[in-house]
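Omission of a single protein chain aside, the complex is shown with its protein chains in their original locations.
Showing chain A:
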Amino acid sequence: MSVNTQDHHTTAREPVPGSPPGGRARSGSSPRGRTPLWNWRTAQSVKGASLTFPFLAGFALFVLVPVGMALRESVYTTKSTGGLGFGGQTVSFAGLDNFAAGLVDGSFWTGMLRVFLYALVVVPLTQVLSLALALLLDAARRRAAARFRIALLLPYMVPGVVGTMVWIFQYSPTVGPLTPFFEIFGLDVNFFSSSMVWVSMGNLAVWGSLGFTMLILYGALQSVPHEIFEAARLDGASELRIAWSIKVPFVRASLVLTSLLSIIGTLQLFDQPLLFRAVTPETITRDFTPAMMIYDQAFKVGNLNYATALSVILALVVGVASAIIYRFINREEP
């Protein structure tokens, strides 16, 4: 998911080779009315644009087509022909009924509120910690930084489900190492209890995404011109001051990006609660988060029409939330 967004981002920002700004104006310098439809510049532009074809094809096949199919699915309703349900099913056009039902579905919006509150804590926490790590790495020697970079990125390479399993064993009050660890300080911590489940999942989320976010911010820090640091040092600025007043403003655009990715990921929270459900079933119900409810509707209840309608609503919410945050954070960018 995040990879896709990134691709999109890169493509949108990179100028297409062969079509420099002003290219059109220059081709217009030939005598009026005799501009050939297909001159070498157009050809070059097309050639350049064609480089985006692999991306566009993948994007169409794996994003646009499924979205179209989902939209189609969401305006129908499937019902049994009655009786015991052994006689097959009929599909009928339902218009916006599924969306109307989704907009007033209490459990769906409760789940939405739940992940929203969770995001309010987890997203800033991830950004602040990642930024701190990136600044520390930036201050370290290059060789040392390279080693830490890999180590910090490791959790991101672990598939989410595997990471969750690993942490469930760490959290285990019976065989895990964490409970005895906290006992040393006289604390009785049960990571499986209902009251701790958000902390348990939040810690897991931060652990999983820290490395990736840090890497993007670290990359951005590398592109800050070093002359500025030198000038600042000559003016007597401390390292802390340089970090806060020069480095952080410089990576602002990257912070916006990582925050957005983090918000999108958090609103779609799925695999962690799904696994933690076994541990605290009295807290994590089958419709705990919007994504879990969509999964339940599609593959358990078997109501694919309603599930796709809910997916569309979730996508809209994520889109709107991203747009608002983008505007909000990006407002004062120089």
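Methods note: a residue touches a chain if its C-beta (ideal position, glycine included) is under 8 Å from a C-beta of that chain, and two chains touch if they have at least 3 such contacts; residues count from 1.
Rule of thumb we're sticking to: contacts and distances are computed from a predicted model.
S.K.: The hidden chain: which UniProt name fits, "NADP-reducing hydrogenase, subunit B", "Sugar ABC transporter substrate-binding protein", "Serine phosphatase RsbU (Regulator of sigma subunit)" or "Malonate decarboxylase acyl carrier protein"?
M.R.: The correct option from "NADP-reducing hydrogenase, subunit B", "Sugar ABC transporter substrate-binding protein", "Serine phosphatase RsbU (Regulator of sigma subunit)" or "Malonate decarboxylase acyl carrier protein" is "Sugar ABC transporter substrate-binding protein", the UniProt name of the unshown chain.
S.K.: Which of A:Leu152, A:Leu275 or A:Ala291 sits in contact with the chain that's absent?
M.R.: A:Leu275
S.K.: Name every residue on chain A in touch with the hidden partner chain.
M.R.: Answer for chain A: residues 79-86, 88, 168-169, 172-176, 192, 194, 275, 277-282, 285-286, 296, 299-303 touch the chain left out.
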